[in-house]
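Of the protein chains in this complex, one is absent; all others appear in place.
We just call them A, B and C in the order they show up, numbering each chain from 1.
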Amino acid sequence: MRLSEADSHALAGAPAHPDYLHDGTTVMSWLNTRDHKRVGIMFLVSVIFFFFVGGLFALLMRFKLLQPGPFFMDALSYNRMFTLHGIIMIFLFLIPAIPSAFGNFVLPLMIGARDVAFPRLNLASFYVYLSGATIAIWGMLHGGADTGWTFYAPYSTTSPTQVAPVLLGAFVLGFSSILTGLNFIVTVHTLRAPGLNWMKMPLFVWSTYATSIIQILATPVLAIALLIVTVERIGGFGLFDPARGGDPVLFQHMFWFYSHPAVYIMILPAMGVISETVCAFSRKNPFGYRAIAFSSLGIAFVGFFTWGHHLFVAGQSVFVGGAFGLLSMFVGIFTAIKVFNWVGTMYRGAITFKTPFAYICGFLYFLVFGGMTGVALATTSLDIHWHDTYFVVAHFHFIMVGASVMAFLAALHYWFPKMFGKTYHEGWGLVAASLIILGFNATFIPQFLLGNFGMPRRYYQYPEHFQALNVASTAGATLLGFGFVIIVIYLGIALRWGSRSEENPWGSKGFEWLTASPPPTHNFDEIPTITQMPHDYRTHEPPGVIRVA
Amino acid sequence: MSHEASAGAGARLPPGILAHHFSSLSRQNEAMQLGMWLFLATEILLFAGLFTGYSVYRFQFPEAFAACSRHLELSLGTVNTLVLITSSLTVALSIHYARSDRPRAAAVCLVLTLLFALTFLGIKFVEYSAHFHEKSLPGKYYAFEEVKIPGAAMFFSLYFLMTGLHGLHVVAGMSVLSWLLWRTLQGRYSSAYYTGLELGGLYWHLVDLVWIFLYPLLYLI
Amino acid sequence: MNELLRRLLFLPDQASSFARDFDQLHYFVILTTFVMSTAVGLTAIFFFIRYRRRSETQTTPHIEPPAWMEALFVVVPLTFFVAWFFLGYREFVRQNTPPIDTMDVYVMGKQWMWKFAYPDGPNSINVLRVPAGQNVRLLMTSRDVIHSFYVPEFRVKMDVLPGRYTELWFNATTPGRYQILCAEYCGAGHSIMRGEVIALKPQEYEDWAASQRRGLADRQDGQPTALDFTPPLGNLVEQGKRVAADQGCLKCHTTDGTRHIGPTWLDLYGRRERLTDGSVVLVDEAYLTESMMDPALRIVEGFQPVMPSFQGKLAGPETAALVEFIKSLQSDAVRTGPSEGPAYAPIRGR
Partner (left out) sequence: MSESGPSGRPTRALHLEDQHGAHAHSAIPYFLVWVALLFFTALTYLTGKQHLGTWALALALTIACTKSLLVALIFMHLKDSSGTTRLVFATSLVFVALLLLFTVADVATRFRPATPAGAPFGTERSQPEGLLEHEVPE
């Protein structure tokens, strides 16, 4: 790889091709695009939209929980609301957030490809996502489901609400996820630039690759489980109906065979983002590249062996509970390896505290705390008290909101200049980051305590002694909401009025910065030949657009 | 996947068959093969859910499952197995002929495959109507007089789910094969390029694979 | 120390023989979590201060960790995690293996209440009385969907499955009253599906059980039925209307003939309804009362068995008032026989 500042300036000054944002500006040129970057942007806009919808429901629920008794909305609305919150946040935001939006955008850039392997399938994935979202939302508007996003039978098979369309929506969304995963795996296998062997691949690519494996292997099992529930609702097949000899725990097995690995679908790409950004802002090679890369695969693999820890008090056998409990401990190890290596990356680096770095710090803290409480929850006997209480709620929000959303925001800020070629206001970025991290703690630390105290989740009314902590949590949630709104405002302003950013404002040596910002439609004028590891900061010149040696 | 392949396919590899982002045709074929196999993996896991349900309930209701299984028409099931196996052969042959630049032979094989698929569905229809007649139906509709052990309804729930989902795959496979037949008749597949046909064939073989397991589990135990 | 940590962590009182052991492990786990996350955080902060970027063109050395360090990264957390597992699993097995000398109580969860039945004694609703210091085993099942029996002070929880039995045991060490919560989402009334465990001193429990057994015999001798009541003051229909509003009946049942979650009450009385099992029932006082007390027993075709039981929630007079209210809701629209009313009453629909 030869880097030359002169080249990069030459290219930035007089681009050979228009960048992807200006290569056709009609609506159709977006809706019918094959460009992975445009698909990524469309995903990005959609997931941010749904994030705010889901967040709104969360705030409404927190508002209700100010009072222990009936208040503000009735029980049925509340139950529909947490169901909707869960489904939107998981299927419409977290699962596609980083892989489909940022993965689509940067993964081909990182491996020096001109596009993903199946561009049309990629676009199809977006439309499948939209149709799944439409079906689910339609069902929600016409009666809504009140089963929680877990759809546990036999409640989901007997609930008088409109569960079937919501099930169908989730089913369809699964296909979007599968298509994206399939595309990424094939892309990584077949479209790497010359010289880019597996052991040079950026760590974000590794983690997205691992995520895709989970998407391929786990999602179909969810699909069939939801399908059986649908058939049972419509046709009375009785597979999970105890009155017909069915086993409700079987549904939980099939559901968690998907949904536990799905947790890693949500967190693995986030880990990839952190692996990239921590290097870029420490200006340092990844400490233990192999360890981080292989631990991604390790999580993807071992993550499948642990689903039973959701069933410790569900009537699962004590023996199998023990097996799952022990296996769950090993998943924690891979995360620990990553955490230590990220911290190690800072060692003897050259750290600068920009907005993404604030999110990295938040991420590390939330991941360690959320992760270790997760391992605590997988400790069989402790789970007896904590299962289905707010402790669980707080734990997974630490991982999913704490860690995943922090990484999502880190990615958004880190790649914002790459995607749009604009700079945002750094001061507001830091303000929003601190608001969010503060508000997040204020929201969810009381929930840990509520769980200890014994408040079960999905409670519309609660005994009065839980009120103080609930009020604290609601106050925190308000703060959190403010933080997100600020981000939208200053990023919106940056999009419209922001000044043109440099080609590589962070001086990052991630491979995605080897092309212009924003990149031309086909990414590279000439496919680069990769001769070194990503994030090699032994030399000081920033990588420009490189010429093949 | 197959439409990716057939998008710009021409008999003698005209421009357009190789997408701009692939460095070579063999790379592109490799990508498509891999993509198809990944898709097949998702299909396998889709059926895995049903096989799991089957195992759990067979473990719980062994007598009922044995009794119900004996009430299925074993001869029809066996004939269907033979039909599907043979259709797998004809698909494999059609690829072979396309690869040997004998498009007419390939087309004939595809037509044969489609006929076998229809036969399969026809036999399945005969079986289904018998079930409807004797009310050996899933779940709450079960009213079969001859087997009244608990778990019998569960067997038929699984039977209908598994064969139903498999039947849907047969139908999907038939539409893929019809599309491929049309492309073959247009002369799109030859020794230079036959990936589309190959991928469609893979899908059809998977349908066969699933049936190879359904047959003993449902009819023979 | 125990008390301090317990209060800091907001853990409820320790009222069973499990609670203390659970809390000990809890402290150990939470403290390690705190120490680990603080250590990681402090290291990061230290690195951040020590290795701040000093110039825009600063370069850094290429550093890879030695193998022993990677091994350390694996071994240290693994040791802790596996230790947690073994400590926890020992306790888990203890909690899942009831001793032989238990007193058994049968528990049934249903939307949205708990029923308790003692092998030799009475049944009770939402209140479980147990002797303190005695091992109690609950054999639990559900009548509709999955519930979960949870007593925070005892640190016990077990799902209650329909069609299957699960078991749970505990030994309440301190006499007192402890709330039972449902921890598995079970529908609209999930959060009010609460009950109470009352741990009594052994002697008090004996007295209570004896009196209950006597009471049971008394009731069998000639307890007045629910409908046997002194008529309250005021219009029964008006009262029934108020009861219907207070109890939330009208959230599911309409009085104007439109179909909702439950059958409409308009013209309900005297109607012949087809049930889910195919039989037909005449809706009379008996069926209406039964449907309030045990709604799932006979469900009208086309409706879901979602109605909670009002056993214990409605007093006898209130039940009667509700029945009268339902009887009053007649539309007169579909009379086929000759009118039984006064000749001058307007008769519509002919």
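To be clear about the criterion, contacts are C-beta pairs under 8 Å (C-beta built on N, C-alpha and C of every residue); 3 or more make two chains touch, one makes a residue touch a chain.
Since we're looking at a predicted model, the values are computed, not measured.
Looking beyond the chains shown, say which of B:Thr113, B:Ser136, B:Ser157 or B:Thr195 touches the absent one.
Reading the full complex, the residue touching the unseen chain is B:Thr195.
Identify the residue among C:Thr141, C:Ser191 or C:Thr319 that touches the chain left out of the display.
The missing chain is touched by C:Thr141.
From the list C:Gly163, C:Gly176 or C:Gly316, pick the residue that touches the absent chain.
For the chain that is not drawn, the touching residue is C:Gly163.
For a quick check of understanding: of A:Gly174, A:Pro202, A:Pro286 or A:Gly308, which residue touches the chain that isn't displayed?
A:Gly308
What does the interface between chain B and the hidden chain look like in terms of residue numbers?
Counting over the whole complex, chain B touches the hidden chain at residues 12-13, 25-26, 29-30, 33-34, 37-38, 40-41, 44-45, 48-49, 51-52, 55-56, 59-61, 63, 74, 78, 81-82, 85-86, 88-89, 91-93, 96, 99-102, 105, 149-151, 190-195, 198, 201-202, 205, 208-209, 212-213, 215-217, 219-221.
Kindly note down the residues of chain A that lie in touch with the hidden chain.
Spelled out for chain A, the touching residues are 189, 213, 217, 221, 242-247, 249-250, 253-254, 257, 304-305, 307-308, 311, 315-320, 323-324.
Assume only the chains that are shown with their structure count from here on.
What is the shape of the graph in which nodes denote protein chains and edges denote touching chain pairs (line, ring, star, complete, other)?
Graph shape, chains as nodes and touching pairs as edges: a line.
Compute per-chain Cα centres, compare each with the mean of all protein Cα atoms, and return the closest chain.
Of all chains shown, the one whose C-alpha centre lies nearest the global C-alpha mean is A.
Hey, how far is the Cα centre of chain A from the one of chain B, in Å?
35
Which whole number of Å gives the spacing of the CA centres of chain B and chain C?
Whole-Å distance between the two chain centres: 47.
I need the residues of chain B touching at least two other chains; which ones are they?
There are none in chain B.
Residue numbers of chain A touching chain C in their complex, please.
Residue list for chain A touching chain C: 74-76, 79, 146-148, 150, 152, 154-155, 158-160, 242-243, 245-249, 282-285, 287-289, 291, 312-315, 318, 321-322, 325-326, 329-330, 332-333, 336-337, 339-341, 343-344, 346-353, 361, 364-365, 368-369, 372-373, 375-376, 378-382, 384-385, 387-389, 449-450, 452-454, 456-463, 469, 507, 536-540.
Mind listing the chain B positions that touch chain A in their complex?
Listed in rising order, the residues of chain B that touch chain A are 1, 3-4, 7, 19-22, 27-28, 30-31, 34-35, 38-39, 41-50, 52-53, 56-57, 60-61, 138-141, 150-151, 153-154, 157-158, 160-161.
Per the contact definition, I'd like the list of chain C residues that touch chain A in the complex.
Residues in contact with chain A: 9-12, 22, 25-26, 29-30, 32-33, 36-37, 40-41, 43-44, 47-48, 51-54, 56-65, 69-70, 73-74, 77-78, 81-82, 84-85, 87-97, 144-146, 148, 150, 152-153, 155-159, 161-164, 166, 179, 181-192, 194, 251, 261, 304-306.
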